[in-house]
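Complex shown without one protein chain; remaining protein chains in place.
Let's turn to chain A:
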Amino acid sequence: MSDVSYNTPTGEYDTQLGDYFALLKPRVMSLVVFTALVGLIAAPVPVHPVIAFASILFVAIGAGASGALNMWWDADIDAVMRRTAKRPIPSGRVPAGEALSLGMALSGLSVMMLGLAANLLSAALLAFTIFFYAVVYSMWLKRATPQNIVIGGAAGAFPPVIGWVIATGSFSVEAWLMFALIFMWTPPHFWALALFMKSDYDDADVPMLTVTHGRKVTRAHIIAYTVLLAVLAVGTGFTAIGGPLYLATAVVLNTLFLKGAYDIWRRPEEAAIKDGYIVEKKFFRLSLWYLFAHFGAILFEAVLRPFGLGGW
């Protein structure tokens, strides 16, 4: 066998392992790992630590695979958006075909291995989540409707349900409450981002609500979803996955979140431009803590329960 074909011209970039890892959207993956782990621990059935570790790892790989497929499909719009221009494909570090292959291979591997490690229902749910994110959201909704992130948000909401199903092998109301929490949180989180990343979505022709219906409507949508989210989040405190700690967290954070959404709603666009979208950026940062704290509280309630401390 000749090694001539392995010679690349000097100066040509050699894709590094870190570039492939960046394709898997590690920050999104960390959120998926955390919420899936909370779903798994909050479930009333104990799971062997090795099975739990392997299952969460395969859920993370599945999430990463859908991220790679998303980057492959969206490479054209990623290149024109400031926020995403440095991603591995638009920056030329990874060829698009390799991203597609990696995404497909890891999708198959993660679903198959989760089926073997946990159960077929969780594997089927992971396969559906990858399909939903890569095909329904990325290929269809994202460029077709301003409701893209509302419906597409479901993809990010599945991990705690998968975690729950890994442990129990079935669905339950509590699992869907965790799903609803992420599902209702996604629109205000992304619309706040769209408000201050103003030119990005315009440049890429992505029909975000800010582009199709204007910024005033987007501000109204943020408060509408935040009110519904607050009712849901506080209400969850009275269910089997809630407890005093969760309820206290939910009351404090939802009060702050509602105040932030109200400020965004009341504010004219001119004021936002003048101060560089300070209120919108603050709301966006708070939204990250909001989700982390709610799921952290559910986790604490579950961990304390065996000692007679968590839950009601």
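Operating definition for what follows: contacts are C-beta pairs under 8 Å (C-beta built on N, C-alpha and C of every residue); 3 or more make two chains touch, one makes a residue touch a chain; residues count from 1.
We adopt the following convention: contacts and distances are computed from a predicted model.
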The complex's invisible chain, by UniProt name, from "NADH-quinone oxidoreductase subunit N", "Cytochrome C oxidase assembly protein", "Glycosyltransferase 2-like domain-containing protein" or "Putrescine-binding periplasmic protein": "Cytochrome C oxidase assembly protein"
Hidden partner chain, touching residue among A:54, A:80, A:96 or A:304: A:54
Residue among A:60, A:77, A:117 or A:209 touching the omitted chain: A:117
Absent-chain interface as seen on chain A, which is shown: 1-4, 6-7, 14-17, 48, 50-51, 54, 57, 116-117
